[in-house]
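Omission of a single protein chain aside, the complex is shown with its protein chains in their original locations.
Letters A, B, C and D name the chains as they come in the text, with residue numbers starting at 1 for each one.
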Amino acid sequence: MIVGSVFDFGTFISELQRTYPFFIEAGLVTIQLTIASVLIGTVIGILFALLKLSPLKIFRIIAGTYITIIRGTPLIVQIFALFYGFSQIIMLSAFWSAALALAVHNSAYIAEIFRGATQSIDKGQTEAGRSLGMSGIMTMRRIVMPQAMRRAVPPLGNQFIIGLKDSSLAAFVAVDELFRTAQGIAAGTLNTMETFIIVGIYYLLLVMIFTVIVNAVEQRMAKSEK
Amino acid sequence: MIVGSVFDFGTFISELQRTYPFFIEAGLVTIQLTIASVLIGTVIGILFALLKLSPLKIFRIIAGTYITIIRGTPLIVQIFALFYGFSQIIMLSAFWSAALALAVHNSAYIAEIFRGATQSIDKGQTEAGRSLGMSGIMTMRRIVMPQAMRRAVPPLGNQFIIGLKDSSLAAFVAVDELFRTAQGIAAGTLNTMETFIIVGIYYLLLVMIFTVIVNAVEQRMAKSEK
Amino acid sequence: MKEMIRVEKLNKSFGDLHVLKDIDLTVNESDVLCLVGASGSGKSTLLRCLNFLEIRDNGKIIFDGEEIDPKTHNLNQVRQKVGMVFQHFNLFPHKTVLENVIEAPLMVKKTNKVTAVKEGKELLEKVGLADKFDVYPSKLSGGQKQRVAIARALAMKPDIMLFDEPTSALDPELVGEVLETMKDLAKEGMTMIIVTHEMGFAKEVADYTVYMHDGKIVERGLSKDLFNNPKEERTKEFLSKVL
Amino acid sequence: MKEMIRVEKLNKSFGDLHVLKDIDLTVNESDVLCLVGASGSGKSTLLRCLNFLEIRDNGKIIFDGEEIDPKTHNLNQVRQKVGMVFQHFNLFPHKTVLENVIEAPLMVKKTNKVTAVKEGKELLEKVGLADKFDVYPSKLSGGQKQRVAIARALAMKPDIMLFDEPTSALDPELVGEVLETMKDLAKEGMTMIIVTHEMGFAKEVADYTVYMHDGKIVERGLSKDLFNNPKEERTKEFLSKVL
Partner (left out) sequence: GDGNDQAQGENSSDGQADLTLDGETFVYALSGEYRPFSYVDENGELTGFDVDIGMAIAEELGYEGEPYRISFSGIIPGLQDERYDAIIGSMGITEERQETVDFSDPYYISGAQVYVRPDSDIASIDDITEDTNVAVALATTYEDMIADYTTDVSTYDSDVVALQSLDQGRHDAVVTDRLIGLINIEEQGLNLEMAGDLIDVDQMGIAVKKGNEDLLEAINEALAAIKEDGTYLEISEKYFDEDISQE
């Protein structure tokens, strides 16, 4: 008799019913983790985008190196390295360690989103600002940035969805989010396939919900864009 | 005193020297895994791209569903579900289970690359082919596809780099690639930070090497493009 | 005078937009017919219906005496007999000039390669591009591209050639060479339907000219009559703007 | 007759490309000066050097009697006195028409909001856009956009206005309204330097016209003299092409 890892539809249904309270709880952790990491990642990302756009070469080199390193190494390596690294600097819970690691990861991609959005704003906008006597920083803050922010919204929404999926790797540093919960259930019941398919469904649901939200935000912005 | 997870530069250097034979071996596994998964992913991806472009609605729905599911769930879930799922159909080694899971993951993105590339070919090309009496399939095969393939090269190169980083998750299903080797060394020596930074360097190196190769291929194609 | 193509009560809509309205048209062998009319009047759509790039809603298309029904006829075979030249050339950029020309004979007609190459070269020589066989389209001027496109269509030995504004994407100094090529074709007795804004050319080369407006054929006649003595008020108005 | 701006031996290169060569130029208060010349002759670059959007390589720019050195002067203050109008308007798309106009007074001059709004509205009324205060630029026609851009520049109460082909991005039917606005400005005594291809306007409105060729000033004179009796061969040639 083969037990456990053959996919069995009956088991799938009964497990779906039995496990949903655990997954709902874990789903909330996943959502919190995603929101925290994308928000913090946005703050760090904007910082590095500004460095990358800075007239000072040394700043550009620093930002470029940071972005290259983060985008050139796997997320799981970053999570493990930072999880053990952060604890040296500041005592954080597993949740916040993972959130920060994910935030760092997101920040490199978000930095590129903002840099791209900023550079996509027509040079004439800067020239118009400067020709009115506005300083470089004022032009950036009042003229270029507000336009760049709007342009960054669609790719940021996409990054949010990516961040949601990436948060599954926090499972490996003891954050009880969706995937870790699935691992625990799978190891306990041996309904491996069923459990991973169930957790996949939860992720898919979350991705779809957030896709709808992201699209709604985009459409609203597109409307308010005069 | 905290031992182990504090970053120590001396340890870092000595570990770098001591562990390189293990990492070189593991790096080869990572490369094999990446190449295998991207190649297989390309084959599956082209198949689904063709389904998505098919005039038959049922094919488009199948392909759309596949792509949505794969792109809407985390890679790690796919790896776990398929690691324990494939074994029901055919017992594959850990390497090939992981390679197939990664291939499936890549395939959804590659399908979108090919679909996008194909749809970016001017409709006039199809009309010219049809107006010469070529059948729809012949036009696709002789006129549209060859052009789409060229256009797909840059995003495919990018997907290769992503696949390289993603292959790190095969560590969790018993493939002795770079990250798993790092995990083993970290657990054995407790030089956690140092080990993960070292493995990060290896990934970064591989990413850079492949980026150079990908760029060279692109430039060569751009040149041969008449 | 053999009838080449006849259209009866042809109608075509895109969604709610009724683009062609009860079109009747006959073209005899060796006729050169120009289609003129304002933008959006349906000229391209009519042309595209004739080689079934668009499928008519209703009405008849009778080709060489046989009514073509898209449901029962193999349209690929019909299209072999109807050459088409597009405004934007639509050359295959990944193939050389010669490869562009021999592609369809090789693939569709299964002509053997030696024959296809020989005939392809002859055609390219005829349109004045003997020195460009192995060049890729991106290296050609617009006028050269369009001449390759004409050679490519001729390579299938069509019974009739359709031209949709073949010169309107060209720089003015390159228009002449393409019109010249078309004139030669006309002289050789090729049956041609040409959508064009080149009224001078229409007047000179076309046996008949058809004026379309808003999806209908307003007036049809010998070119010299239509241009010099338009009967309809609308035609007069149109001609007064474009001449 | 007070001197407003004087340029002495101004040179500017982009890399190896020597774009402005020893330019000497004086513009007095209330002068209207048109800059004409072929594309690439350096007209825009000269204009942009005058408000330091480009920094000259060497030579002097003397503004209101004071030589401006980009190293020691606060260029932001200099630019407040030099209004600029661009070919492509460069309105701020995320701000309403009125917000576009009051942005710089509020932010740069720290004018209080009530005053800025009042003055902004007056300016917009002056350029004929009294009904567009709260509209976003994307809702305006090109001519309206350019008039907003003029009002925006005027809001800083500049001593001199620079126009870089202000009408060449406009549909022909919209050119007139912008030229009219500029004419009004000229009548009010605004000092203006205008790069334009509208020779009729230059002839009519400009006190002086400068013809540039290949980075040099070839000829400068009263507009009526330059247009009617050009002295230099090059100028004649240019005028024969464009008039």
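As a working rule, a contact is a pair of C-beta atoms (placed from the backbone, for glycine too) under 8 Å apart; a residue touches a chain by one contact, two chains touch by 3 or more.
Everything numeric in this text was worked out from a predicted model, so none of it was measured.
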item	value
Chain not shown, its touching partners among those shown	A, B
Selected residue (touches chain absent from view) among A:Gln78, A:Gln147 or A:Gln183	A:Gln183
Residue touching the undisplayed chain, where the options are B:Phe80, B:Tyr109, B:Phe160 or B:Phe196	B:Phe80
Contact set of subunit B toward the excluded chain (per top definition)	1-5, 18-19, 21-22, 80, 83-84, 87, 91, 94, 172-174, 176, 180-181, 183-185, 187-190
For subunit A, the residues touching the chain missing from this view	1-5, 87, 91-94, 172-174, 176, 180, 183-184, 186-188, 190, 192
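Methods note: only the chains that are shown with their structure count from here on.
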item	value
Smallest number of contact steps required from subunit A to reach subunit D	1
Most distant chain from subunit A by Cα centroid	C
Separation of subunit A from subunit B, taking each centre as the mean of its C-alpha atoms, in whole Å	20
Contact graph of the chains (line, ring, star, complete, other)	line
Subunit A to subunit D touching residues, read off their complex	122, 124-125, 127-135, 138, 142-143, 146-147, 150, 225-226
Subunit A - residues contacting subunit B, complex	5-7, 68-69, 72-78, 80-81, 84-85, 87-88, 165-166, 168-169, 171-172, 179, 182-183, 186, 192-193, 196-197, 199-200, 203-204, 207-208
Residues on subunit D engaged by subunit A in the complex (per definition of touch)	51, 53, 76-77, 79-80, 82-84, 86, 88, 90-94, 96, 103-104, 107-109, 135-139, 149, 152-153, 156
